[in-house]
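Yeah, one chain of the complex is gone here, protein chain that is, but the others are all in their spots.
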Amino acid sequence: MSDELEQELKEGLRRVPAPDGFADRVMKRAARKERLRIRVMPQRVSYVWQVAVAAMVLLAVLFGVGEIAQRREERRKAELVEHQFDVAMRVTGKTLSGVGERISKTGTKDERGEQ
Amino acid sequence: MTGRIGMTRMRVMMAVAGLLLAAGSIWAMEPLQQKDDLFAGADKFSQGAKSSTEVNLDKNMLGLMGKFGDEGEDKSGSELAKRMDFVIVRSYEYAEEGRYNIADVEQFRKRLEDGGWSHVVKERGERENTDVCVKLGPNGEFSELVVISAEPKELTFVHLKGHMSAEDLMKVSTHYGVREGTQKAKDKEKDKEKMK
Partner (left out) sequence: MRANDGEFRGLVEQHQSMVFSIAFRILGDRGAAEELAQDVFVELHRSLGRLESEEHVLFWLRRVAAHRSTDYLRRRSLRPEFMAEEWTEQHCRHVDGRSFDAVAVVTRLEEMVLSLPSGLRAAIVLRYQEEMTPDEIARALEQPIATVKSNLQRGLVMLRRKAKSVLKEFMRER
């Protein structure tokens, strides 16, 4: 029974022909899809470009802000360094001039003593 | 499509975050202080000091000098700073005499005995002891200067390295020293007026 049914199924379920003009209709639809794809492509490409440009602008803005912040921070540091350098030179200058004064005083005393 | 855009957005955001992090870490980086073996341990003199002045500037920091300076300012300081490798100054002022041990200063002076230092000044007085040592560069310019000055109520260590001419040191001594002296004189006058 099973073999018989299987045989009947093989016989009965043979392929049927596709409707007339099927291939023509497929070709038309494929061509239409292709045209649509080509038309849509530039939009997709332009969208990618828009995203890229937006990202670049965002980066530029962020780096611009970063640059300003960095310059401000550098200026702050420069002022601090200038102040510290000034302090260092004042201490050095004062010490050197103090020694110089003492040496010249000693020299004067010595000269007087010699006289 | 949306997945791809989402991925692109995520990548852009990650890149931005990465760049910001990198930039942030660069800005946040504080320059390291110049290591100074010569005066290592001198910070102990700050104990009991009325006031302490400690300056430590390395070449990178000195490079910032004059970068944002307004025109017309005296640029001699920044020009000298640019020729310096480092500037280290420690100065301690005490309210009364005997707040530091002079024997402790001696160990720093001993460090100057080695290492090719030339003693320019070696002052030993009743109240003041001063050492000024230099190292000379190949063209006869000063490449390093050390000052150790010990007064009863004031102790000063100076260590400068770079390209300094005698004229530079003279300027430092007169310009800054005189300014300091003038400022002190002005302060004293003000104090006197206040007393009146």
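Letters A and B name the chains as they come in the text, with residue numbers starting at 1 for each one.
The rule we apply is simple: contacts are C-beta pairs under 8 Å (C-beta built on N, C-alpha and C of every residue); 3 or more make two chains touch, one makes a residue touch a chain.
In this text the structure is predicted, and so the values were computed from the model without any measurement.
J.: Write out, one label after another, the shown chains that touch the chain missing from the document.
T.: A
J.: Sort through A:V26, A:A60, A:L80 or A:I103 and give me the one touching the missing partner chain.
T.: Only one of A:V26, A:A60, A:L80 or A:I103 touches the chain omitted from view, namely A:V26.
J.: Given the full complex, what residues of chain A touch the hidden partner chain?
T.: The missing chain touches chain A at positions 1-2, 5-6, 8-19, 22-23, 25-27, 29-31, 33-34, 37.
Definition applied: only the chains that are shown with their structure count from here on.
J.: What whole-number Å value describes the gap between the mean CA coordinates of chain A and chain B?
T.: Whole-Å distance between the two chain centres: 38.
J.: How about chain B: which of its residues touch chain A in the complex?
T.: Against chain A, the touching part of chain B is residues 1, 5, 8-9, 12, 16, 19-20, 23, 27, 53, 55, 57, 61-62, 64-69, 77-78, 81, 87-89, 91, 121, 123, 125, 128, 130, 132, 147, 149, 156, 158, 160, 169, 172-181.
J.: Under the stated contact criterion, what part of chain A meets chain B in this complex?
T.: 44, 47-48, 51, 55, 58-59, 62-63, 66, 69-70, 73-75, 77-79, 81-82, 84-100, 102-103
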